[in-house]
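Dumping the structure here so I can ask a few things about it.
Every protein chain except one is present and positioned as in the full complex.
Here the chain labels run A, B and C in written order, and each chain numbers its own residues starting at 1.
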Amino acid sequence: MSLIKPSGRKGPVSGKAAGRRNNNNQIYAHALPIVFSHPPPTRVRSLLGLLGFSLTKVEVPQCQGIFDEATRSVWVSSRNDSTLLWRRGFFGKGDLSRSEPSWLERQINARQAGGKRLTSEEMTSKRRAERKQFKIDRARAIAAVAAEAEAAFANEGRVIVPALSGPSIPSAATWKPAPRPTEPPDTPEDLEHLQLTLPEAFFLMWNLNCLTVEDPLTNELMSIQQIWIAFQAAHLSPPLFVSPRSTPELQFDNPFLINYIVYHHYRSLGWVVRGGIKFCVDYMLYKRGPVFNHAEFSVVVCPVYEDPADQEASSIDLHHSSPFAWSWLSTINRVNTQVFKTLILAYVTIPARSRVSLDVLDSPACLQYYSVREVTVRRFIPARMRD
Amino acid sequence: MDDDLERPDAKPPTVTPEGDSLEDEDQGSDDEGDVVLDWAKLLPSTARPVIPRRGEKEFEPHPGGGSGLQVHVLERARNAMFDALKATRTISSKAVSYAIWHPDIARAHATVARGVMFTSIGHSVPRPVVTADGAQKLHKRLELLPEEALYLIERGSMLCWKETTLCLAGVDGLEEVSGSPMSAQQAFSDMIGTEDLTLERYQVYAYLKRLGYVVTRTAAPNSLYPTPPPFDLSPLNHKSASVFSRIRHTFSTCISKVLRIFTGRFDWWKPFRHSRWLLRDKNYGAVFRALRFIPAGHKVPLLPTKVESPSNPSPYHIFYNVYKPVTPFRKSEPCLPDYQIVVVNARTTPMPTLRELTDLFDISPELPPPLPRQRPLPGAPPSRPLSRSPKVSAGTTHAPEPLSLARRILLWFRPPPTSTTPARRPHPFMVIKAGKKTVIIAVVDAGSISFFRFGQGAFEEWAIF
Amino acid sequence: MASTEASVPRLHLRVANKKAYVWDVEDIATIRTKHRLCGVFTGTLPHMSQQNLFLGVPMVLLPEEVVLLVENELAVLVDDPNAHIQPSVPELQRWNAKEKELAQLRLAQLNAAIASLPAVLSEEAMQKRKERELKRQAAAAKAAEAAAEGSIFAPPENAPPPPPPPEPQYTVVIPASSISFEWYNDSACHYTTIQSAKEAGIWEYPSNLHERAKCGVFRGLWEQGMYMGGGIKFGGDYLVYPGDPLRYHAHFSATVLESPTFSLTPMEIVAHGRLGTVTKKSHLLCGWDDEKKEVSYLSIEWAGFG
């Protein structure tokens, strides 16, 4: 159970919202794909419990995925598996949806007249269209008021300040959209998969043993050793569509390793870790998951070479591996404070080749030579810090 | 839930998350780059032209440089600004202070020091003087650093003479004149560039002084410059590591040693192995704990260890000690500062490296975790939140610790705290956001100053599970 | 363009420590209204010394603005420390005599006014101080010493009541600019080109490709009729306004890319696009071609879908 209370928005929760939350508590009850199932209590069980033993079963699901080198990801096509991975720990993302795969559902909804049940994507596009219309209406009204003021000045020399608000200008609160026609029907066929990033897939396979990954070229299951190399290779050589994979030259600054370390670090602390492209960062950290709370933290991964010479010699252009300009920090910090996220710089040190032999890259044992530490960034406003 | 926010045109949520104050928001009115500066507000009300208020700037001028009305309104706005800029620096002869600027030592000797500003500006230095009988004697005098003198001059509180080679004593008509009078212009030209003072550092100094802060140098520019005692750099946890956490630590170490006998050494191909039988393994907390094997946190030594290159010194060193207006400050015996500030020029200096940040953290004290806001009781006077200055609270505040199961059980046996006020526990997210140590960097881009606070993260100490 | 401007006397920019200052309000007005450059106010505004929102002289020019003014033959650079020559004794005597005379004059005016001055200045009276020069001067003595903080328009706290004048009290003026000093002489130390100022060691911008690109882009935008301000807080090099920032919102934040091959990460486009949408600005990528000395622009906006 969680020891950290969500920094959830306080305030009266409507009955409907509370119901949804209870529902979510059930749907998303498991923090990881593995589940501990407790047999009914018996006297033996209690006795064993007192002794520190238990008969609780550990259920480890076996989800299946297929490695896709071109998109540097693992695809989970089975609807059961993708639902399980999404609901138990928020792994992956529908490749045609914002989060959970819902493309098919949207297609079906579109066919049904009116589409009463709107998915979040549909809600969004509706809201967006409305907002656009509102802006057009408002701009028109503002222009009319300005022209009036201009005429008053030209004709009578009167200075009227064109008001940007008032009864004649529509406000966001009062403006109402005109009703929209409904969508025409369409033929649905599920073309969506749950896409796991390579760190997500490796985390599920390596730590939890709940995912198997198929090689698309041979249709055979890949061993964890093969996966370890293939995931690094996906960042090194261009994806090959026909010929078999060659053994790549492994290096310490492989983006898979850097990203995996950050991903694993925050996952191991219990955070739900998801991509942050929309907030122009690498990762977002959620306390329980995106259906429960907004993300608390935005993480920018900053790789740091122990030996600057390794950086110069490297063939890989790691973003953020050199200190960036203040204007860039200012940009990403502004984007994130606007949406109430705290920015985190997650520094990953890359072992120096002079210190550690490249051979260790053959196995995940190399991870012990890296380290991760974070620095939080916030604005400091002297006018507000005086007492 | 972030769906709404993910789109670029999303409006930020109107609710503020609990435990998160708006202070994190950088919508500070004095920090906006694109605010409307309504200079007309500075004019007496009767003379104020009718100009739209804040936030009512227009989108663009009409083609051809603006409509008749636009040109008219702009002209009035500009004139209000120019009128305000024309205000002269004047002061009563009873309140004005005087000093003599000595370029060779980059100090202004305050000969007449009037006003409350001097309770926190200037320091006393003995200098040799020749007495009437020709003997040399050490005389204490009040000296000002270049930023101190410049600030007093440009805010119109002090007239400064520049030391001259002329012999003015006894010259007719120059009885009160102790050198050549300095304009603010000359003070900027002559004083900046001395004693490590850059324009950027001066801008930060003046910015903070205008807000009422006391600002002093962190590194003493000479041996007689009073500096605060050194910080206590020992970690806070040491002092308050509870019996329980020590027991827990010993206990879990034992367990893992025993387990290692059964499971052998750590297998990097199978990092996580849960026991089929042990109760302690069968919950998510145990799973997550078992996964924490990648070195993490600022306690891990940073390699390579510090390399100081004298040819290319880091621009990241703490320059100013800053005291809040409410902090009792004694010029001759300064206490520990409330904040310490690094000043850099954004145009020439990139972000600090991890090494530079680590070096700054290494010389900064650990701060007690921020406490949640206390709502004042109705009728009670508003309580001033405890200064985050370590001097006040070091050692008195318990280090935060996730409430382990063992600890919670033990809490049943422990008598409740005798204190009448309920203990306020820090909110974990606030603790993580604040960081254990803080470095403040003032970034100056051609006169516009952004202050950033870098916190030494401690995620590894505040696991969700 | 330069030929028509050449007949107008050039502005004197006071350079010290490689920064260019403008001290004369008339010059500031010329730069703002005629040359459409904003600079950055850096000095404490007298009698408004407890806030940072409104600042006053000196105005520090962005180095790009300096380069533009000098290259367009609108200004010259003055080696300011060297223009301050040590005065002679007669010069000082004349200066002091004039000061005394002025002080006497102010004292007489003050005494005449004091009769009508209320015992304690109300807030309203404070606000009228600009209107009546003498009142303003009396209040100045108080404001200058008030250390307490208040809202920027509130009268200073802890202000002592105006003291009854037992002995003559007059007003001291601390001069802003040095131009009134007889001994200030910049005729021998001014530079009409950036190159000559660089050779004299008083100026160094632009000193590399990045700075050349910034100068080029700044000029490019200025020639389009735009006004520019520092943009670091909005995630760019400049904020770009369609008219005087006093009256118009910025349309863009702009980033300078110093060469066509200078690297640009997709994340930067996401960030600029995102920030621009929230702040109702577009983002301008300004690509500098140092060989052709040309700027080209790309505007970024959120696509509206996806």
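Here are some notes:
In this section, contacts are C-beta pairs under 8 Å (C-beta built on N, C-alpha and C of every residue); 3 or more make two chains touch, one makes a residue touch a chain.
In the analysis below, contacts and distances are computed from a predicted model.
When the unshown chain is looked up in UniProt, the name that turns up among "Sen15 domain-containing protein", "Molybdopterin synthase catalytic subunit", "15373_t:CDS:1" or "Mitochondrial import inner membrane translocase subunit" is "Sen15 domain-containing protein".
When the full complex is taken into account, the listed residue touching the unshown chain is A:73, out of A:54, A:73, A:207 or A:371. Which of C:100, C:280 or C:293 touches the hidden chain is settled by the complete complex: it is C:280. Taking the complete complex into account, A:139 is the one of A:123, A:139 or A:154 that touches the chain left out.
Considering the complete assembly, chain C touches the hidden chain via residues 224, 242, 251-252, 257, 259-267, 269-270, 273, 276, 280-282, 284-285, 287, 296-306. The chain not shown here touches chain A at positions 68, 70-73, 92-96, 103, 121, 135, 139, 142, 191, 195, 197-198, 200, 216, 235, 238-242, 255, 274-275, 277-278, 317, 319.
Please note the rule applied: only the chains that are shown with their structure count from here on.
Chain contacts in this assembly form a complete graph, since each chain touches every other chain. Legend note: the chain whose CA centroid lies nearest the centroid of all displayed protein CA atoms is B.
Spacing of chain A relative to chain C, judged by their CA centroids, is 45 angstrom. Averaging C-alpha coordinates per chain places the centre of chain B 26 Å away from that of chain C.
Per-chain Cα centroids separate chain A from chain B by 33 Å. Multi-chain contact residues of chain B, defined as those touching 2 or more other chains: 7, 9-10, 30-31, 58, 73, 207, 211-212, 325, 346, 443, 445, 450. Within chain A, contacts with two or more other chains are made by residues 128, 278-279, 326-327, 330, 334, 338, 383, 386. Taken in their complex, chain B has these residues touching chain C: 7-10, 29-34, 36-37, 39, 41-47, 57-61, 65-66, 70, 73-74, 77-78, 81-96, 114-117, 151, 153-159, 162, 164-166, 168, 171-174, 176-177, 180-181, 183-186, 188-190, 192-193, 198-199, 203, 206-207, 210-212, 325, 346, 443, 445-448, 450. Chain A contributes residues 125, 128, 132, 277-280, 317, 319, 326-328, 330-332, 334-335, 338, 383, 386 to its touches with chain C in the complex.
Residue ranges of chain B in contact with chain A, taken from their complex: 1-7, 9-10, 12-13, 15-20, 23-26, 28, 30-31, 50-52, 56, 58, 67-69, 72-73, 207-208, 211-213, 268-269, 271-272, 274, 276-280, 282-285, 287-288, 291-298, 300, 302-304, 324-326, 339, 344, 346, 349-354, 357, 384-385, 402-403, 427-429, 432-435, 440, 443, 445, 450-457, 459-460, 462-465.
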